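A single protein chain has been omitted from the complex, and every remaining protein chain is retained in its original position.
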Amino acid sequence: MASTATSPAPPRKVNRIGLEIHAYKGNRSTLCAGCGHNAISERIIEAFYELGIEPYRVAKLSGIGCSSKSPAYFLGTSCGFNAVHGRMPSIATGTMLANRTLLALGVSGDGDTASIGIGQFVHLMRRNLPVIYIIEDNGVYGLTKGQFSATADIGSKLKTGVVNDLPPIDTCALAIQLGATYVARSFSGDKRQLLALLEGAIAHHGTSMLDVISPCVTFNDHEGSTKSYSYVKDHDEPLADISFVPFFQDITVDYAPGTATEITLHDGSRVILKKLGEDYDPTNKVEALRVLTQAHDKGEVVTGLFYVDTKRESFLDLLNVVDEPLATLPESRVRPPKTALDEIMEDLK
Amino acid sequence: MASTATSPAPPRKVNRIGLEIHAYKGNRSTLCAGCGHNAISERIIEAFYELGIEPYRVAKLSGIGCSSKSPAYFLGTSCGFNAVHGRMPSIATGTMLANRTLLALGVSGDGDTASIGIGQFVHLMRRNLPVIYIIEDNGVYGLTKGQFSATADIGSKLKTGVVNDLPPIDTCALAIQLGATYVARSFSGDKRQLLALLEGAIAHHGTSMLDVISPCVTFNDHEGSTKSYSYVKDHDEPLADISFVPFFQDITVDYAPGTATEITLHDGSRVILKKLGEDYDPTNKVEALRVLTQAHDKGEVVTGLFYVDTKRESFLDLLNVVDEPLATLPESRVRPPKTALDEIMEDLK
Amino acid sequence: MATTHVAAQEAEASVEPQQVVNDLSIQVATVNGSGSQTANMVLLRAIFQMGIPVSGKNLFPSNIAGLPTWFTIRASKQGYIARRKEVDFLVAMNPETADEDVRDIRPGSAVVYDERLNLNRLRKDLVFYPVPFDQLVAPVCPDAKLRKLVRNMIYDGVVAKLLGVEMEEIHKALQKQFRKKAKAAELNWNAAKAGYEFAEKKLPKADRFYLTRMDATRGKIIIDGNAAAALGAMFAGVTVVTWYPITPSSSLCETLIEYMKRYRIDPETKKATFAIVQAEDELAAIGMVLGAGWAGARAMTSTSGPGISLMSEFVGLGYYAEIPGVIFDIQRVGPSTGLPTRTSQGDVLSTAFLSHGDTRHPMLFPASVEECFSMAIAAFDLAEELQTPVFVMSDLDLGMNNWMADPFAYPEKPIARGKVLSKEDLERLGAFERYRDVDGDGVGYRTLPGTDHPAAGYFTRGSGHNAKAIYSERPHDYTDNMDRLARKFETARLRVPAPDIREAAGREVGIIAYGTSHWAVVEALDQLRQEHELDISYCRLRAFPFNEVVRDFVRRHRRVYVVDQNRDAQMCQLLRLDMDAQDVKKLRSILHYNGLPLDARSVTDSIVAQEEER
Partner (left out) sequence: MATTHVAAQEAEASVEPQQVVNDLSIQVATVNGSGSQTANMVLLRAIFQMGIPVSGKNLFPSNIAGLPTWFTIRASKQGYIARRKEVDFLVAMNPETADEDVRDIRPGSAVVYDERLNLNRLRKDLVFYPVPFDQLVAPVCPDAKLRKLVRNMIYDGVVAKLLGVEMEEIHKALQKQFRKKAKAAELNWNAAKAGYEFAEKKLPKADRFYLTRMDATRGKIIIDGNAAAALGAMFAGVTVVTWYPITPSSSLCETLIEYMKRYRIDPETKKATFAIVQAEDELAAIGMVLGAGWAGARAMTSTSGPGISLMSEFVGLGYYAEIPGVIFDIQRVGPSTGLPTRTSQGDVLSTAFLSHGDTRHPMLFPASVEECFSMAIAAFDLAEELQTPVFVMSDLDLGMNNWMADPFAYPEKPIARGKVLSKEDLERLGAFERYRDVDGDGVGYRTLPGTDHPAAGYFTRGSGHNAKAIYSERPHDYTDNMDRLARKFETARLRVPAPDIREAAGREVGIIAYGTSHWAVVEALDQLRQEHELDISYCRLRAFPFNEVVRDFVRRHRRVYVVDQNRDAQMCQLLRLDMDAQDVKKLRSILHYNGLPLDARSVTDSIVAQEEER
């Protein structure tokens, strides 16, 4: 029965660039068991695996918080930068300026973004820098033990009994108003929707802003908060079910034709929206803001792709930088010749 | 002909509290001749004079910029605080926390607010702190000699030839979305509208945000900018003409009845809106955002009172602080008695 | 399970057979989020209630649940409450670190552990007490979900039996901990008892550590430094509090909220005589403090290093525009993505000169929870008397750990609000000049906005003004103003709390320390006297700028060791800048910067080594 011959290993499951899912994983998470952020990390792993993105091309950027720690838990071979609180956008901007061939994936929390970081958030959205900006949104400061952030719902109550009486900031409405070109909201537990939105964001050329409701099981899983798991499960009102069709695959998604809006992204890939109940057009900014404002006033959570604009030029296009990474241009291309200095000196005489 | 008897001085013109307009003036302006900011200072002087506000009750707060210098040029006997760049909102918040009986008048620039200061702006609006927040908006950094601010129009050109290619931030739309309860836009040259809006703001109880287009004659008076004097004169599209009726005066304004929307402010005073062309209801947030978003996309300047909400509680109400200024509560009310310390110590044993 | 005496690896760690009574460290190794804090506090309190001096230090990770954490209880009949490096009694609950935990302790120590971990395989020179936690917990806690929590109370019972902690005191401590939650108290009490009974039956005493009742804690309280500072602020009459959450500072304001809700609500109107605002960030928090201070409130914020950095620009404005405000800096290891849950005295130098331009700021350095209380009060008085931002430099060790202390004394002096002119003053004086140095102390008179007098108003800005607060760019107005500010800082030198000095006979060697280093230093001074016959003078700094007394201390000693819990000898550097030039060479540094609280042995060893090298 004992055989010295090794039986051939079963064929490994790989993606289009020949990598196993393992290549997209990171360190073991040190977040709480059940934390929404972990589910998001899993979807990120899947999305990059499915699209077959080389991990070395990705730069993971974050601020500070439980959410901002999570980049250590996916894409372990990508470079990552866990910066300071609320300032991921500027780090992301610098990174993309230095090397436009990178795929910047920014991960932030609602405190990191909507409280201390709202200034940099506003200006990043305005620039439409090519970056995926994920807010892992739980309405609280997880890492500092559960104080309210600026996305906490009015009336929600901390374990300590403190009640929030300020209205939440709607980061999606802001992003749309400010100029982001791919703006969506999802829920960490909605595997299908989140994955599709992530894949769309990866393929989008410009700022993709994903606000992902991501329950903090330790500090915000209580009644009254829309960011708790139970609340979201009950009130989640999917606006549109989106399926992503990567451009390197055949279209295999099944959706009801005739009810679809198809959007072509910069790289040729397309996002298809399935209409749910109403005829939602994600290219209409005014309508997007209406939906969000009304939902906001009603305290409802609407999910889906609210707005997409594939035409607006990205910040890097506006800056007209060369196609190669600025970071590694050779000396000959970044130090003008002696004749240039001579000319300048002559002019100053 | 020569007479030693002094003829009785002509009766001085005074306001309802017996003060002459002079009492509302400040130092001579050191801004450029023709600067829109000077016109705004004049309207501020008029508004406080007309409403008969005691100058000592006013706290003038500002950031840094030509605009932020202007508080030195009105209400000379009021206290003023010219703070640091972009942080007037926090100074204003602290001031009002310390003394809720003050009338806080914050003056900022578009650079001071929309660039470096957007974070504090967002959170001030969200809190609905009782403060008048005036943006003297010229689309440029005046004091540092004319670089673009974040409200500069797309396509506008500096004297140096640099062209702005980022969309302007619409501070009114933001303020509405974030929770400010009195949001308007005007033009420094429109005496009547600006005065009425200012008087409404003074009477309003909550955050009043006035974005006043205020041309910089030195650095931004050129074609292509909506903040230049000529552009505004041509494109100004008054949304609604408002007249303010102070509660201590008889209603004397003439307006066409039947076309008016009347809003009662916290102190009992009312703002009356004259409809112009369309039936504009400033209590409808969704509609306000629609108007602004569409105007924004068209690059149009709409002026008037966009949104007002007289019901939302102010931040000080939410905090439930005593009516007297916290600043000057006597020791007996701020240092608990020895028995309190004893009780606490006992509990810690 | 038997103790095996082996040849000691290190001389001082040699195992002696005598009983060690009321002098030991217990270390409990768990994972955070497992609810062990309650069990640890109950154990600490029970020992305290037995009249034995204790201290407790929590070493926790920068995460919420699942990573290793250690709680160390030191009981010391001599009253030493500094951290001690050596562990005598280990409770090993965390499988992940258990091996290493066991490896690190001294021969002769004892280990209580979950029997499934088989730790006794690791060493022969320790006393091992295996406990079948799962078996014990099931009967006392039918709800399986709660068992993880309740397990911890079992080790309390085991330790109580093994060390001699009285079960009545455990019971009392449990009651105190759970207050009105009778059911939870009951559940935990049963668990503790189960542990106790198991140990009684199955774990014969084999180590040499004992706790027995003494009478050294009567009337004392247990409190952490942040709560003490919060109380200080409340009794200082603080009216405006702004904050942004950050470890290890958050609990200061969170505790303050609790106390203020209880003791600072107007009895008639039921309204608050204070405003506490969670700001959007630290820039806003300090801005609100300055706005409030300018408008006359007693205003404060609390933060840690990253927040201090963000406040730089505004604090400079506060210095130049002369606005009172109190800033608590609960120091931790920098930077943000550093070791936010580890202690440090790393902000001393940068805070002294915080902000661009010629700026410098008074700092107070509490060493104890009493001083957290009293210096909070002093800081508000100083800030208003000097019209400038004042820093209270605490640290994680002081702020977040529990400390034994005498009850705090009710403030004797009335609140000192500095030179503020009222409407009546102005009527008498007719006018005032905001920045005139009328009294020669560098401090001008101010008015508050809202003062009903036409001369009250003035315009506040940075340094661009003359004595009348009128805009000026004249060179002389500027230098006059700067010279007055320098004079004001000399006034600060006289007004800040003086150092605490214990003079040795010889006056040969001195030691200077501040903040939490104090506890290690006093113990080290005893060690040096007892073990090395070195009698050393001690100057405990309580504030910056330094009084003349500090210069005198350095003048009259030959060598002065300065203890810093940072890498760069930050306080030593400040002293170097301020001491007489010829005395600078007397200064030597003792540095400790691994994120753990300082221990006496490190100080002793460093001094002995440097004295020998000399």
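The letters A, B and C name the chains in turn, as written, and every chain counts its residues from 1.
One rule holds for everything that comes next: contacts are C-beta pairs under 8 Å (C-beta built on N, C-alpha and C of every residue); 3 or more make two chains touch, one makes a residue touch a chain.
In this text, all values refer to a predicted model and were calculated from it rather than measured experimentally.
In the entire assembly, the chain absent from the figure touches the shown chains A, B, C. The residue touching the chain not shown here, chosen from A:A72, A:L210 or A:V308, is A:A72. Checked against the full complex, the one of C:S350, C:S422 or C:Q610 touching the unshown chain is C:S350. If you put the missing chain back, the residues of chain C touching it would be 61-62, 304-306, 308-310, 312-313, 316-317, 319-321, 331, 333-339, 341-342, 344, 346-347, 349-351, 353-360, 461-464, 473, 475-476, 478-479, 482-483, 486, 566-568, 570, 573, 576-577, 581-582, 584-587, 593-596.
The missing chain lies against chain A, touching residues 27, 54-57, 59, 61, 71-72, 76-84, 87, 89-99, 101-102, 119-120, 122-123, 316, 319-323, 325-329, 331, 333-336, 338, 340-341, 344-345, 348-349. Touching residues on chain B toward the chain that is not drawn are 30-33, 64, 66, 69, 82-86, 111, 115-116, 118, 141-145, 147-148, 150, 160, 162, 218.
Following the convention adopted for this analysis, only the chains that are shown with their structure count from here on.
Top contact pair of chains, counted by C-beta pairs, is B-C.
The mean-CA centres of chain A and chain C are about 40 angstrom from one another, to the nearest whole unit.
Of all residues in chain B, those touching 2 or more other chains are 119-120, 122-123, listed in ascending order. In chain C, the residues touching two or more other chains are 280-281.
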